[in-house]
Structure formats: C-alpha cells, structure tokens
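One protein chain omitted, others in place.
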Amino acid sequence: MLTDLFSPSVQHSLDIAGIFVFAISGALLAVRKNFDVFGMAVLAEVTALGGGLIRDVIIGAVPPAAFTDLGYFLTPLLATVIVFFLHPEVERITKAVGVFDAAGLGLFCVTGTVKAYGHGLGLVFAATLGLATAVGGGVLRDILAHEVPSLLRWDRDLYAVPAMVGAALAALLLRFGALDGLAYAVPVVTAFVLRLLAMRFHWRAPRAWHRRSAATEEA
Amino acid sequence: MLTDLFSPSVQHSLDIAGIFVFAISGALLAVRKNFDVFGMAVLAEVTALGGGLIRDVIIGAVPPAAFTDLGYFLTPLLATVIVFFLHPEVERITKAVGVFDAAGLGLFCVTGTVKAYGHGLGLVFAATLGLATAVGGGVLRDILAHEVPSLLRWDRDLYAVPAMVGAALAALLLRFGALDGLAYAVPVVTAFVLRLLAMRFHWRAPRAWHRRSAATEEA
Partner (left out) sequence: MLTDLFSPSVQHSLDIAGIFVFAISGALLAVRKNFDVFGMAVLAEVTALGGGLIRDVIIGAVPPAAFTDLGYFLTPLLATVIVFFLHPEVERITKAVGVFDAAGLGLFCVTGTVKAYGHGLGLVFAATLGLATAVGGGVLRDILAHEVPSLLRWDRDLYAVPAMVGAALAALLLRFGALDGLAYAVPVVTAFVLRLLAMRFHWRAPRAWHRRSAATEEA
C-alpha cells in the first residue's frame, strides 16, 4: 500500500512527532488565552488531530485515526503536561517550535494527500484534503480560542501555500506512480523548506487588488 | 430519480450558478476582513460548498459532492479571481449580488431537501437539511471570518425563513409525489420571492417577548 512506502513504524513515529509539535502550539495558545489545564488539553488535541479528523470524516474513514490509535491521543496530553510546567521555557524556544511545526506541516500535507487518494478521491481533491490535514487543526484551534484564524490573516508569513505546494507535488507524484521510497521525501521537504523560507523572509500573500477608487478610501 | 426532474445538465448549471454567487459573497467578506488571496479562496469555497458538505456528512453521502465534482470546486476559485481584481466594481453591484444570492438560496433549500429525502430521511429532517444546505455555508463563512453569524442577528432582513418555507414546501410536494417537472420550480421561486420581499421591505423576525420587567431594564 501507498502508506507503507516507509516502514509502518517510521511513518508512525513521524506522525507522532508532527502531532506533538502541533499539540505544543495548541497548548501554548491556551496559556496565552488564560485557559485552564483542561482547556489546554482540548486545544492541544484539537490542533494536533483536528485536520486528520476533518479529512477522515469527509472521506468516510470512520472511526477516524484519532479515535483508534492510542498514541495519537496520548501525545497531545504529554505536550499539555510539558507546556503546563515549562511554558515560559517553551515560549522562549518559539523559533525552534516553528521549525518543528514546519516539519509537521510538510509531513501532514503529504500523508493527508496519500490517504485521501487511497480512498479513491481525485488528485485535486486528494491534494485539497492534504492541505486540510495540514492546516485544519490550526483553524479549529483558533476558532475554539475565539481568534481570527491565523491561516487567513494577510499579516502572517505564508503557511498554507507551502502545504499547498507540497500536497500538489505529492498528488503529481502519485499520478505518475512515483511517490515511493525516497521520492516520498521530495514533497515533504519542499513544503518544509518553503515554510522555513517564508518565516525567514516574511513572505506574504497579496491582498485584493486595490484600484484608485478603493485606494482613495483607504487613504 | 428525483434529482433528475430537470435534465442533469440543467440541474448542474443551476447548482454551479448558485455556488458562484455564494462564493462571491464569501470572497467579498474576505476582502472586507483584509484577508489575503488565499483567505479569499478559502472563504469562497466554504461559503459555496459548506452547506452541502454538512448535509452530505450527516446523511452519510461521502465523499461529499464538493469533493467529487471538479466544477463545484473550481467555480469558487473563479469567483475569487473576479473579486480579487474587480472587488470595487462587485461591491458597487451588491444589490444585484443580493438578487443572485436569493436565487441560490431558493435553489439550494430545494435541492438539499430532495437529496436528503432521497437518502431516506423523514420529511421534517429532509427539510431541515434543505435549510442547512442553503444557509450552512454562510454560517461557516462567518465563523471562519470571526463574525457573529449574520443568519442569527435580529437586525438583518429575513434570510432563513424564506429558505425554511421553500424547504417545507418541497418536502410537502415530495410527500404527495408532486415535485416533478414544473412543480419543482414552485418552492424554489417561493423562497426566492420571499427573500426578495424581505430585502425590499426589511422584514425582521421578532425577538423574545419583553414583559414589563425586562422592558424596564432596557429603558
């Protein structure tokens, strides 16, 4: 099977690592929002598992992976405990967290695409669900925390676009039966590096075209 | 089949038209919220396809239509491109957009009811999902954009009630096996006209009954 390109245990370890860093970002936001430890756990779980949950419900893979793999479920709780006791330290290494988050982004956009494709979806839709797997948890996190989704704000460094590129690349490789062995790393690393570059150089996506009429209003 | 009352191509064209106008409203809100072009595309897709997505997940029709029909998926992207370059012009014809939106509302409340009924749901539930198909995308749009759902605010012209009437009428006609041929247009046009009248005469729904005790508080 496609998902066995890596040995299952390697794949699973990578998944757990991605879940862990996403959960850290959820728990940190909960601390900033002054939520209690239960709210931290909820945001950690939702951020880490929400994207895959949306994907699985849409492709009909129920119960979703988040509700069958105990490792997936317990990892965010571990992240919650760490942030609970060490959040000033974790905040201080935000940049390192950002790098790990970029790795999770690269990984999830590809595994999501592969899983959706394996359930018979077309390439465009598989890539879309790969993107949703990578960014969906963060959107649910922001909605639960009552914030404007960071994903949609123009004043944030590109986040979705690297995942889109990674998912599209994965879909293309799937199309030509070439997403095996080391080739699996190509879209993952591409999305990862693009995200790192976006953070480093503060890449932004353009907002709607402002003609004179609109521009005047603004001034 | 019930959904083939119109020729499939006519039905599909109507669906695409409804999706297009809903997507325009999503992209316009994204511009107002100062989101970037990616945020515009997300809000356009969610507004246009979110209601049907909720319906399909609830009735178990997975993968949902939004993830199997490329036309459904690409239409909101076209709307995004148009709003990206021409949003001052589109804003200027808001009234025309409102008329098309009313047409989408009328159409979706009926197609949603028919699809849910075809999946074996009772009449009341089919009509409820028809309503959800028509208004669900707009609610998801507002939640993602971090706004109070326009649907629930008392200071907006009636939006859900026309869709409720259309969906209930469609359910009744289904019950008596009379939703065929031209009769299909009856609930669609009813909801459409009711919505136009609500916009024209600023019809509102009542808020909770204020007795003396409460009224005094307000004064």
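Order of writing sets the chain letters: A and B. Residues in each chain are counted from 1.
We adopt the following convention: a contact is a pair of C-beta atoms (placed from the backbone, for glycine too) under 8 Å apart; a residue touches a chain by one contact, two chains touch by 3 or more.
Please read these numbers as outputs of a predicted model, since none were measured by experiment.
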Query: Looking at A:I16, A:L78 or A:I143, which residue reaches the missing chain?
result: A:I143
Query: Of B:V10, B:L74, B:A96 or B:V124, which residue touches the hidden chain?
result: B:V124
Field: Per the touch definition above, residue among B:I16, B:V161 or B:A185 touching the missing chain
entry: B:V161
- line: Missing-chain contacts on chain B, rising order, are 57-60, 119-122, 124-125, 128-129, 139, 143, 146-149, 151-154, 160-161, 204-209, 211, 213-214
Statement: Residue list for chain A contacting the dropped chain reads 30-31, 33-40, 42-43, 53, 57, 60, 62-64, 67-68, 70, 73, 83-88, 143-146
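In the analysis below, only the chains that are shown with their structure count from here on.
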- line: Chain centres from averaged Cα atoms put chain A and chain B apart, in whole Å, by 30
